[in-house]
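Complex shown without one protein chain; remaining protein chains in place.
On to chain A.
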Amino acid sequence: MLDQTKHLPAGVGVGYKSKHFSNILQEDHPVKWLEIHAENYMGAGGRPLAQLRALSDRFPISVHGVGLSIGGEGRLDAEHLARLKHLTDALDPASFSEHLAWSTHDAGYFNDLLPLPYTEDTLTRVCDHIDEVQDTLGRQMLLENPSSYLAFAESTMGEVAFLRQVVQRTGCGLLLDVNNVFVSANNLSLDPHEYIDSFPHEAVGEIHLGGHDEDHDEDGAPLLIDSHGREVADPVWHLYTYTLATGGPKPTLIEWDTDVPEWDILAAEAGRAALRLEQVLA
């Protein structure tokens, strides 16, 4: 089941947006692979799937799910998992990833990556869900660390310890979102470098970089919000360089999902990441 043969290249990718379709095909840019949000390609046909077929002929594709609710209390949505299998079977992507979060409850799907406490109970539940995903899709998945805005009093372990256990029990890989590490560390008064130091880098198959917004909580403490709507912040670039120095070069994605810029701006962000990656590869 562990599919190590078709891996993402150790270069830079971007989150694919349809307005960049023709720019991407020109290939005069540093982007070596593309990531799509699985749920945007679950229609029956039309332009989205036609574009995806054309792109997958030219670029390795990473399928990134945002709606599976792996951290949820309930069972995984079997219909949704079947749709994911349909997509990954048809596309045979270089990678499939999802989030350590929940978004679906009996009442519906809430389109946000909602947080969970880190306990033995939630660990068992998350591992059961990942086993089911990997068994159904017949491929290894990567699990992404979330952005946190608050803590759970009931948590009994830290996030890295939790993720490490998930990897050991399920054989999944990890998607290390460096911006999320920075955002969570700020919001929870943790040291982002300690987080990176203790992370199981050998399990990391992909890195995410994205922009965040700054707000304040009721005490005036800075509250960072993972918005994916702007350039990667300078301290996140520093943390990325530190991550590469610690864990080695990894396929790296620039995420920009709201207020999506013109292609040149996104390609320049990809270029910044490529430069750092090349320094480690050299």
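As a convention for this text, a residue touches a chain if its C-beta (ideal position, glycine included) is under 8 Å from a C-beta of that chain, and two chains touch if they have at least 3 such contacts; residues count from 1.
Methods note: contacts and distances are computed from a predicted model.
Going by UniProt, what is the name of the one chain that was not included in the view, given "PaaB protein", "Branched-chain amino acid ABC transporter permease", "Putative DNA-binding domain-containing protein" or "Na(+)-translocating NADH-quinone reductase subunit B"?
Per the UniProt record, that chain is "Putative DNA-binding domain-containing protein".
In the full complex, which of A:Glu27, A:Asp135 or A:Asp217 touches the chain missing from this view?
Touches the omitted chain: A:Asp217.
Return the single residue from A:Lys17, A:His80 or A:His208 that touches the missing chain.
From the options A:Lys17, A:His80 or A:His208, the contact with the absent chain belongs to A:His80.
Just to verify: which one of A:Glu27, A:Asp89, A:Asp112 or A:Glu262 makes contact with the chain not shown?
A:Asp112
Suppose we count only contacts with the excluded chain; which residues of chain A make the list?
Residues in contact with the chain left out: 39-40, 42-50, 66-69, 72-73, 77, 79-80, 83, 102-112, 114-115, 117, 149-154, 187-189, 215-219, 221, 223, 225, 258.
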